[in-house]
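Here it is, the structure in full.
Excluded from the complex is one protein chain; the other protein chains are retained at their positions.
Coming up: chain A.
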């Protein structure tokens, strides 16, 4: 028996081995970040880097599934690492605080944008672009969310974001974060179709999924 007996029949041995050897950088350990990080660890990703400088607050708990009321006031990155390590899989989790333009990005296969504001999202995208690394973006607002993968474009070449979003539902975060994690696995395992140069728009109010092809 192995931890992955139920997923290897779907993904295959080669993909599972690729996941084991993969390194993923996740920017933001909030709603999306908690889902993405937990699913990637449980998928068998070998190394996970997490960047977040924030502390856990009361308004986080309804959607940030790695944290409980006992964690209020603690650092998100440290707490996320503790919870992810406690799963007991062989994933090395390394954490960072605030990142800036001079941040020395570790050698990774995929960068995942789980940040909650345009400045951090755009900064991470520029780092991904500069280092020629796949960038899996997502954002949520109320019932709505979008996911997009970029490689030869920066986020600011495609998206025009507004201010920080304060209307977040846990269901939207769950769906969008899960698809974002699926997208990371697809990129690592070269599974098609993926969301490279597309935007998947999710509307949970009307239960619609639409894809925009980017030019």
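A few comments on the model shown:
In the analysis below, a contact is a pair of C-beta atoms (placed from the backbone, for glycine too) under 8 Å apart; a residue touches a chain by one contact, two chains touch by 3 or more; residues count from 1.
Heads up, the rule we're going with is that contacts and distances are computed from a predicted model.
Not every chain of the complex appears here, and the one that does not is recorded in UniProt as "Molybdopterin synthase sulfur carrier subunit", selected from "NitT/TauT family transport system permease protein", "1,2-phenylacetyl-CoA epoxidase subunit PaaC", "Molybdopterin synthase sulfur carrier subunit" or "Carbohydrate ABC transporter membrane protein 1, CUT1 family".
The omitted chain makes contact with just one of the residues A:17, A:94 or A:203: A:203. Across the interface with the omitted chain, chain A contributes residues 28, 30-33, 114-118, 121, 138-142, 144-146, 157-168, 173, 199, 201, 203, 205-206, 208, 210, 212-215.
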